[in-house]
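Right, I'll just put the structure down here and ask away after.
Partial complex: the chains shown occupy the same locations as in the complete assembly.
Residue numbering begins at 1 within each chain, and the chains themselves are lettered A, B and C in the order written.
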Amino acid sequence: QPQPNGSATAAQQPPAVESGPVTRASQTVEELRRTRSSPLVRKIAREHGIDLAQIEGTGMSGRVTKNDILSFIESGGAAAQKAAPE
Amino acid sequence: GGVVTFVEAIRQGIWEEMERDERVFVIGEDVGVYGGAFKVTDGLIDYFGPERVIDTPISEAAIVGAACGAALMGMRPVAEFQFIDFISCGFDMLTNFAAKCRYRWGAGIPAVFRGPCGAGVHAGPFHSQNVESFFMNTPGLKMVEPSNPYDAKGLIKAAIRDPDPVLFFEHKKLYRLPRLRQEIPEDDYIVEIGRARVAREGHDLSIITFGAQVLTALDAAEELEREGLDIEVIDLRTLLPLDRETILASVRKTSRALILHEAPRTGGIGGEIAGLIAEEAFEWLDAPVVRIGATDTPVPYSPPLEEYHLPQVKDVVDAARRLAAY
Amino acid sequence: HLVEIVEGVQAPAIDEGLICSLETGLTREQMLELYYYLKLTRLVEERLVNLYRQNKVIGGVYRSLGQEATAVGTCYALEPGDFIAPLIRDLGAVLTKGIRPRAIFAQYMAKAWGPSEGRDLNIHFGDMERGFIGPISHLGDMIPVMTGVLLAARMQQKKIVAIAYIGDGGMSTGAFHEGLNFAAVQRLPLIVVAEHNCYAYSTPTHKQTAVKNLADKAAGYGIPGYIVDGNDIIACYETTKRAVDFARSGGGAVLIEAKTYRRKGHAEHDDQRYVPREELELWEKRDPVDRYERHLTSQGIATREELDQITARIKQELEEEVAWAESSPLPEPERAAYNVYDNSIVPPAFRPKVLER
């Protein structure tokens, strides 16, 4: 579960692409929303080195929305993620 | 100038261009003595004479062809289809002659082909069509569809002055809609072809639309504002060539795109807009690109059927809510 | 023979006005039936205007006032297996073919029980059993379609003929030309009835075409052209009967020009301001219903009472027909999705819910 003010889990890099598109084909749309959000959010996550799993998603299927991640960044969550120990 | 309806704005535009440029003339069925089925050309023949306001036989292919020939000779014809549904009878002449002349030997065809389009008036499948999709894949044509009197006048003038063939679609529901009555400038002005306008600024979601559906979008936006959603409405005005920059700028701002048109969804020009966005604004998207069109059926006649067929404010509100909640 | 223009017999006049052609093979019974359909047409349209003024009609009403004899008289010359492709101003032909007024009322009122189930209007439907294929709005298109009907009939060894109606305006269309030329070269038994009612919306014939008579166009297709007084119902019948016999016996296509007049505007909303008053008054005197009544009574074929009885019967019938149509519900909204394709192969085109997942 994502925690407020994120004491992040291990990853300091953005999450790796899941193992292969073959796996993705069998995923549900809900799972994909939750884990991959959207191109925009993934881009922002990449740019800020954020692990999406750490953010509370308010979108459909628990998706991390643009506002979610921007709020997260604004509230220092990204810095917290970076600063968190291994 | 003055406070005008949509139809009056178009009529003024044609009138002023005919006064300004003696090469401009009108040609179509019942456009002269009768002033046009929707009275768009009312009074022109008394002022400009029957040589410049020509009543033709029922011959859409000949009307288009004659406009092309006159244009090659340097005239500026404004050809009318009594209902845009009859443009299908001139489809060959438009797509094969008008559209391709300049490309094939450098001869531009500065003609305007205009007529009333659109549904919602219980006129049935042959007096309610939206035909832009027929021509979207025909380079050489331009297509324009205003949503308000100011743009209507500015665009008909721009179309008449354009050196290439322009299809000018006038949604018949807008012609005398009181809501659209608007004060327009006295002075000469044009609205540039190829430029969309931001009908309503917003930040949460972009509705990209044109014609009568601009009103649907604005009504939906007003309703959604009460729910705290801030909707941007882009009025395309020109359908071909699309104003890619304005579309992309809006989507990059809001990250959510809802494309709305009155033609059936499948095969409508919404696909072109969605494709543009999905390719060139992909990393700005926070949600799927949503398209709303009419059902994939002809336009039915009976009011409950037509209402089901056409996009309604509630359909747009519902879709925008879901898209915003994505 | 091929480019013959056959002018109709001039009907005599009596003190009260013109009557109809005296030479006919019609029996008294048939002539009364003809009156029934003629009067029915007139009264159905009057009823439609009536409903229109009560806002019960969706859209416009297109009267054929003054032209009813053409539609009824020509159609009456057909056999049951024959086909008609009428235009909206040929309601008389549709009724003569046996389509019930209730279907027309239901169509106009956009009701679920109409033949189009509310999807299309006016007579834009068909009834293959009865030999009726309704038009679409695009003028001229029915000529090629009827050519195909007759090609098929030939292949199916059916000895049927077809009447396709067209207006003075519609004859300017490319579709008309292609269809009639094809019918002519294939020697199909197609009778084209050109209703010369002097106007195409606001456009008078002299702006539509340069021929003197519409029947002159027949020569351009290598077929015979007949001219008939379109307000003389007996002449319309006889001329068409002759054309039908000619066509059915292998003579090929025929063009009949019915000289008539459109006494109302293009539709109810059109006030005809472009029409001179004197013209309308002149043609009022040539009203085809009055004329036929005058004919029947003056020639001792029917009494005034008999005609009044027919009229009363029609009015009674129409009460029932209108009531039936009015009792129909409007269609359910979702019905708009059905029948674009054969739904056993392609599902109905329901409105999709956006982001439904």
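The criterion applied here is as follows: contacts are C-beta pairs under 8 Å (C-beta built on N, C-alpha and C of every residue); 3 or more make two chains touch, one makes a residue touch a chain.
Please read all numbers here as calculations on a predicted model, not as lab measurements.
Expressed with the labels used for the displayed chains, the entire complex holds A x1, B x2, C x2.
As a working rule, only the chains that are shown with their structure count from here on.
With centres taken as mean Cα positions, subunit B sits 43 Å from subunit A.
In this assembly, the C-alpha centroid of subunit A lies 70 Å from the C-alpha centroid of subunit C.
Work out the mean CA point of subunit B and of subunit C, and you get 36 Å between them. For subunit B, the set of residues touching two or more other chains reads 322, 326. Looking at subunit A, one finds that residues 60 touch two or more other chains. Of all residues in subunit B, those touching subunit A in their complex are 255, 282-287, 322, 325-326.
Taken together, the subunit A residues at the contact with subunit B in this complex read 37-43, 59-60, 63, 65-66. By the touch criterion given at the top, residues 58-59, 110-112, 116, 118-122, 124, 136-140, 169-170, 172-175, 200-203, 207-209, 274, 330-337, 340, 349-352, 354-355 of subunit C touch subunit B in their complex.
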